[in-house]
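The next block holds one structure in the form of structure tokens; read it before the comments.
Only one protein chain is missing from this complex, and each of the others stays in its spot.
Going by the order they are written in, the chains are A, B and C; count residues from 1 in each one.
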Amino acid sequence: MTQHSAIDPAVMQQRKAYYDKIGSRKLAPLWEVLHALVIPQPKSACQPALWRYDELRDDIMEAGRLITAKEAERRVLILENPGMPGQSRITTSLYAGLQLILPGEVAPAHRHTQSALRFIVEGNGAYTAVDGEKTIMREGDFVITPSWTWHDHGNDSDHPMVWMDGLDIPLVQALDCSFMERLPEDSQPLARPTGDALARYGAGLLPVDHEVRTPTSPVFNYPYSRTREALETMRRADEWDPCHGLKLQYVNPATGQSAMPTIGTYMQLLPKGFTGEAYRSSDATVFSVVEGKGHTMVGEGSTAERFDWGRRDTFVIPSWVPHRHHAPDGDAVLFSFSDRPVQKVLGLWRESRGNR
Amino acid sequence: MTQHSAIDPAVMQQRKAYYDKIGSRKLAPLWEVLHALVIPQPKSACQPALWRYDELRDDIMEAGRLITAKEAERRVLILENPGMPGQSRITTSLYAGLQLILPGEVAPAHRHTQSALRFIVEGNGAYTAVDGEKTIMREGDFVITPSWTWHDHGNDSDHPMVWMDGLDIPLVQALDCSFMERLPEDSQPLARPTGDALARYGAGLLPVDHEVRTPTSPVFNYPYSRTREALETMRRADEWDPCHGLKLQYVNPATGQSAMPTIGTYMQLLPKGFTGEAYRSSDATVFSVVEGKGHTMVGEGSTAERFDWGRRDTFVIPSWVPHRHHAPDGDAVLFSFSDRPVQKVLGLWRESRGNR
Amino acid sequence: MTQHSAIDPAVMQQRKAYYDKIGSRKLAPLWEVLHALVIPQPKSACQPALWRYDELRDDIMEAGRLITAKEAERRVLILENPGMPGQSRITTSLYAGLQLILPGEVAPAHRHTQSALRFIVEGNGAYTAVDGEKTIMREGDFVITPSWTWHDHGNDSDHPMVWMDGLDIPLVQALDCSFMERLPEDSQPLARPTGDALARYGAGLLPVDHEVRTPTSPVFNYPYSRTREALETMRRADEWDPCHGLKLQYVNPATGQSAMPTIGTYMQLLPKGFTGEAYRSSDATVFSVVEGKGHTMVGEGSTAERFDWGRRDTFVIPSWVPHRHHAPDGDAVLFSFSDRPVQKVLGLWRESRGNR
Partner (left out) sequence: MTQHSAIDPAVMQQRKAYYDKIGSRKLAPLWEVLHALVIPQPKSACQPALWRYDELRDDIMEAGRLITAKEAERRVLILENPGMPGQSRITTSLYAGLQLILPGEVAPAHRHTQSALRFIVEGNGAYTAVDGEKTIMREGDFVITPSWTWHDHGNDSDHPMVWMDGLDIPLVQALDCSFMERLPEDSQPLARPTGDALARYGAGLLPVDHEVRTPTSPVFNYPYSRTREALETMRRADEWDPCHGLKLQYVNPATGQSAMPTIGTYMQLLPKGFTGEAYRSSDATVFSVVEGKGHTMVGEGSTAERFDWGRRDTFVIPSWVPHRHHAPDGDAVLFSFSDRPVQKVLGLWRESRGNR
């Protein structure tokens, strides 16, 4: 590509004139921008960031006084990456926010091509309804409202509920394939009893001769009680991954693939005293702390930051930034999500460990 | 093909001489046998048959006095299809037997290319160990010992245990790819705690970045308690299949396919009062009654048979034979297995319902 | 979402103050932007556009005088979508440009995660080398340089060569997973004779026990002679698709999927007199005219445009914009590419025909 320092000013000027001329014909010189388009390794505007729940909770509750869930359609505070202000995204490809729903409120039914995850941060007892079935949500539950499924939320409990929303909004923007519809009614009609999907698809069985018609999981609530019990059953000192502790991915039981095709979702246990080795991967990752406290060293050398996190905090690690998790004081449990399944299916994903 | 009635005797004789001549050159005329090789619809020697557990139990226990589990390697009474005596098979492609293991006994460790299922018929508390992990078995549990995995059994309980073995022995014979090895020790060393595989692979999650290396399920015990609860949760009168009631298939959570590639396994609930419509499929199927009693009408017209079955009984329906299940007196639960996944992956499987 | 017209100014002001306050904590209100993020149907800044080759050819050749291929690394005029100036993209997810390489020049060897297609527009005889094998390029040939494969180009012929580059640069930006490396030498060493890949993978066979390790096709030149002959052999009046004429997709012979995972590539024949029906799909599509001339009606009603196109012209149809192809005067052949395989594998792709 062009090394501007070495170029004769007359040539520069000649080129400039040429660029102006061709610009009017919808043409532009690649060689002036190639270095910024095809870069040696990931380096977007996305920055590491930490949101401490205890610092945000008042803001969230204040939103509950400023606007109703119905007027807002979804009363959510976007967790906006500080490197990309005004872009409504937490990474280059993903959106995250904290949604509040107050007792007695409803977030009305709609559907869209964007896939969404709901990770329950505070409260128990609100529901999400997906394609005719309602599920009651509890802290730590991982709930999905897959692409183009009708979904609405409501809070029949007596306290506020807060969950993290994770959506593939920026990715769908990049592909320019957003579709959305609203139901005339706030709540969709129910066709199946609560628990049907989990029983039908989540007990190691599927309906006989089941045919897979969508890449998304037919299970839409992965209860924390079950996930936590699995982690506890399999914890063994001889199996800690040096970077991740004990890390699992949520899967679609009908395919063994990611629960949603655009967003990978993970749960990991860092045992008391865990001192993680450095890790980086090409999928920027959003973490939500489910249990315990600890810290993550983000970046290397003089620019390294330390994120001290505790229960309900959120933090984001950009693509290819090395980081190390530590849990000196007790077990910690981290939920996370990223666009890893997209990168994997497209043959783009990479990771590296330690100093490699 | 040749219509023998219409052929001149001289021609017949001439052909006979020709057949004798070419026979010595390892040749044979297709046209004399084509009608028996490529037939209009399935019609093997396999016959419908019923084994009533109360009639067999004494025989099984007598085997326990005649030979030890260790001497026998596996002390099993083969359920031999009456249409194929001496062939050690219950259908043309599958083997079934009832295995007995007495308190304190061990069935020593070996491995083979044949895949095996164990469906627990009587007793609780014996174990199966598979590739370094032990599972305790209870009535109704579905346990697999996949192809080429080390496995051994032992009974640490205080009563006899009986389970049905289902293997793909005849299929592996047809493909001529049997391999087998024994361990010098009776019991393999254990590498993981009981419950590890079910927690790791059976809770809606998989290890992060899990890669599928075998078509067989990493879960090797599908407990009946979980299966039964799933059936109970999803039972709804508006969803009974007219032929099957409520029927599920056991799946490999890492792929959504059959738990084992060569044997499909199913569990179905026939609600009280169920009167099934006729059904037939090209996969001969072995049923084991887990709960309740009822009957199955096998075949059509004057050759139809009625199989009255109850708990722990086994029966087999050959390929393409129409049959109807009935549970007039109460809920019934049937476990079944067949070679359906083989036929499906090869593009060979068919079914038909009602009078079609 | 919020209906600003109906809101009390005091409330507005109160909210504004709130937004300012939370902004400093990396939070933003979703309800103010939801309507722009999750839209009822695709409507990006991407505009329909046409580039007539006869109007551009002089510009392209002038680039050959202003900068060498080696200095430019790749001497390409970006076909920049007029709705997204300065963004180096032709659709929201894809990049396109026209690359010039003069006799005796070399475009030096590098590799990157971005996948690239080369569709030969003018000239014969230059080469592309991919992972140790060279291919000679001719007009109409479709050549790929897959993700992370070493590739370089050179022109050993005696006339300029121009081809269209299509890359997934914006998509890789959205996923923030760009990696790139250069070879110290301009040209990579050759390990296999020209034609090896096409013979080995493109003749209806694959190496025995071949294992698929990448989603990208091992064939990297799909010669036009072969494609054109296929179209001619199968053309039959009774099979014209009302929207597409006769349309094929280039595939990876090892999987039957798209030749590259991120970019779908197509060739279609519009027979003389073809009057296409309206079609739209959620994948914005770039067309390059290989043979003949015709026109495409883009959009509906009063905003419809007519693109009159001929040989070597390029045009782009944005996502979900209805369009109709016409070839009144003779057969026309169109090459095209889009992000369809990405949308399909993620469960996002849609199309509609006629007035639906």
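Quick note on the criterion: a contact is a pair of C-beta atoms (placed from the backbone, for glycine too) under 8 Å apart; a residue touches a chain by one contact, two chains touch by 3 or more.
Since we're looking at a predicted model, the values are computed, not measured.
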* Structure fact -> Chains in view that the hidden chain touches are B, C
* Among C:R57, C:R182 or C:K247, the residue in touch with the chain that has been omitted -> C:K247
* Given B:L102, B:L117 or B:L171, the one touching the chain that is not displayed -> B:L171
* Structure fact -> Filtering B:E80, B:E105, B:D196 or B:D331 for touch with the omitted chain leaves B:E80
* Contacts of chain B with the missing chain: which residues? -> 1-2, 11, 14-15, 18, 21-22, 25-31, 33-34, 37-42, 44, 46, 49, 51, 55-56, 59, 62-63, 66-67, 71-82, 85-86, 88, 91-93, 95, 97, 112-114, 147, 169-181, 214-216, 261-262, 282-284, 318-320, 339, 342-343, 345-350
* Asked: Since one chain has been left out of the picture, which residues of chain C touch it in the full complex?
  -> 192-193, 195-196, 198-200, 202-210, 212, 219, 222, 226-227, 229-231, 233-234, 236, 244, 247-256, 266-268
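Just so we're on the same page, only the chains that are shown with their structure count from here on.
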* To do: Using the contact definition from the top, classify how the chains connect: line, ring, star, complete or other.
  => line
* Asked: If you count the C-beta pairs in contact for each pair of chains, which pair comes out on top?
  -> A-C
* Averaged-CA centre spacing for the pair chain C and chain A, given as whole angstrom -> 29
* Structure fact -> Averaging C-alpha coordinates per chain, one finds the centres of chain A and chain B separated by a number of Å equal to 43
* To do: Averaged over CA atoms, how far is the centre of chain B from the centre of chain C? Could you give it in whole Å?
  => 52
* To do: Could you check chain A for residues that touch two or more other chains and list them?
  => none
